[in-house]
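A single structure is presented below for examination.
== chain A ==
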Amino acid sequence: MIALRGIHKRFGSVHASRGVTLEVAPGSIHGLIGENGAGKSTLMGILYGLHPPDEGTIEVDGHALKPGSARDAIAAGIGMVHQHFMLVDRFTVLENIVLGAEQGFVLAPSLAAARREVLRLAAEFGLEVDPDAVAGELPVGVLQRVEILKALYRGARVLILDEPTGVLTPQEADQLMRMLRQLKRRGTTVLLITHKLREVLAVTDRVTVMRAGEVVATRETAATTEAELAELMVGRKVRLGREGPPAQPGAVVLSARGLGWRDAQGVARLSGIDLDLRQGEIVGVAGVSGNGQSELLELLAGLRPLQSGEIRLAADGERPAGVWPLDPHRLRQLGVAHVPEDRHRLGLVLDFEAWESAALGYTDDAAIARGPAVLGLLDHRAMRAQCAGMMADFDVRPPDPAWRSAKFSGGNQQKLVIARELRRAPRLLLIGQPTRGVDIGAIETIHRALRRLRDAGCAVLLVSTELDEILALADRIVVMSQGRITGEMARDAADEVTIGRCMGQGGIAA
Partner candidate 1 sequence: QAQPAVVYDAGGKFDKSFNEAAYNGMERFRKETGGSYLEFEIANDTQREQAFRRMAQKGANPIIGIGFTQASALEKVAKEFPQLKFAIVDMVVNLPNVQSVVFKEQEGSFLAGMAAAMASRSGKVGFIGGMDVPLIRRFQCGYEQGAKHANPKAETLSNMTGTTPAAWSDPTRGGELARNQFSRGVDVIFAAAGGTGVGVYQAAKDQGRLAIGVDSNQNHLHPGTMLTSMVKRVDVAVFNIARSVKDNRWQSGVQVLGLKENGVALAMDEHNAKLVTPEMKKKLDAAQADIVAGRIKVADYMADNACRY
Partner candidate 2 sequence: MSELQELATVVASVLGATLRISVPLVLCALAGVLSERAGVIDIGLEGKLLAAAFAAAVAGAFGWPAGAALLAAVAAGMALSAVHGLACIRFRGDQIVSGVAINILALGLTAVIGLHLFQRGGRTPDVPPEGRFGVLFDEAARAVQDWPLIGPLLAEALLRHTLLTWLAFALVPAVWWLLYRTRFGLRLRAVGENPAMVDAAGISVAGLRWRAVLLAGVLCGIGGAFLTLAQNASFTPGMSAGRGFMALAAMVFGHWHPVRALWACLLFGLLDAVAIRLQGTVLPGLGAVPVELIQALPYLFTVVLLAGFFGRAQAPAALGQSFTKER
C-alpha cells in the first residue's frame, strides 16, 4: 500500500499541490490524469523523493519515507521513469542503468552483472536494447526502455511512469501497455501518468483525476468512461474528433520533386519524395517515428540543407515565389511557418521571458519595430501586447508575458509556439507532433485552430505519430516508411488498417 497524505507543495507563488491524498493498492495499475500543470509530476516527484513536500506524509507498506530523499525512496523499492528522461547522453545504456546501483568501487563486475541482468529482463519483458549503444544516439522509444530497465534493475516494486507514451509510436505504446500488465502480474505496483484516456481505460485498475493541485476524483476504471474522465479533468465537456465542413483544396502552394537526403554516415533517410501541398488542405504525414518524417519536415522548413531534388513555393498575390535552398528566416518572410517537433530545444528560448520567446523568428515584424528601420529597434510594449494577445487566443496559462519560458508546462509552451506561428497568417504551416504531451483541453484548442487556419486557405503539413490525430485532422494522408512515401489517400478512403499496411511497407534504395 502506498499512501500520500495531505501533501502540500509550493514553488514560490505556485501552489502545485494542495493537500493531496492518494492511496494506491499494491499490485495494481493506478492512473493519474489531469491538465497540464495540474500537479501530477510534482506529486510523483514528491513520492520519489525529488522534492521535499511542505506538508504531508508518505508511507510505503506502512513505513514512513523520509521526505525529499530519493535514496530512501529507491531503497523502499520505488522507481520512476521521468517525463524528461534522466539519462546521460554520452554514456552507454549499461552505464546509464548501472549508475547509482553499482556494487563495488571497481566498475567492471557491476557492469558484467548488469549486462546479465539486463539481458534477462530484456528477454522476460521483450525490452530489447543494445547494452553498449550510446544513449545520445538512440531513438526515444529505446531510451524509454532504458529508463524502465533502470528502474527494474534497481528492483523496483513500485514503478512510476510520467507520460511514458508521449514520445512513443502506437506500436511501442502497445508494447509498453503489455509490459505493464506483465509487471502487474509479477506483483509490481504501477503508477501511470498520461494524457491519453484510451490508455487509462485499457490498462489501469483505478484512476485519479487532478485539477489545479487537487484530487478531484478517483474512479474504478471499469466503472467510468472516456467522456466522464475528460470532463472531470477539464471541468467541462470536451469534443474531439472530426467536425466542420470538408476541405476545399485550392491551388498548389508547395511542390516538392524527387527529394532525397542522406545523413552524415551516408545513410539515405529520404528518397524520391514527391509532394504537393494545396491551399485549404491539411496533409497528414503518418508513419512510425524515424521513417523520415522529421527529416522531411526539417528539409521543408529550411533547417537542413537541400541535397537532391527540388522544392518550389508558388507565388501568391503579393508574396513572391521561392525555390529552395531557403533559410528559415527567408521562409518566414515568404509566409511559411513552422512548429517544430522539439519545442524545448528549438521552439523557445527557455531562459527568455515569454514575450521574448514570442518574437523568435519574427523580430522583423513591423508591428514590433520602432524608430528608423536600419537601427532594428524593438518596441517592448508592442511585443508584450502581442504576446498577451497570443496567450489570450490560445488560453496559455498563466497568461503572463513576463514569465520565463521554461516555467510554463510543456502544453502551454506548445500553445505559445503555435500561437506565434499562426499569428502572421502563414500560407503554409509545417507542424510536427502538435499535441505531444498536451492535455485534452489543449488538444481541443489546437485542433480547432488548425482547422480554422485551413479554412482560411492555408496549406498545412502535419507530421504526427498519433494516428488518431491524423485521422481527426487530415484531409489527405501520406504514409511514410523507410524514407519513402508508401501510400497516399484521401481521408475518407483511409482507415487504420490501410494506413498500417502502408506503414509496414518500404524497401529503400540505398
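Candidates were picked such that all candidates are chains of the complex that A comes from, given by their letters.
FYI, contacts are C-beta pairs under 8 Å (C-beta built on N, C-alpha and C of every residue); 3 or more make two chains touch, one makes a residue touch a chain; residues count from 1.
For clarity, every value in this text was computed on a predicted model and none was experimentally measured.
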State which numbered option touches chain A in this complex: 1 or 2. 2
If we count contacts the way the header does, which residues on chain A are in touch with candidate 2 in the complex? 11, 48-51, 68-75, 80, 82, 86-91, 95, 98-102, 104-108, 110
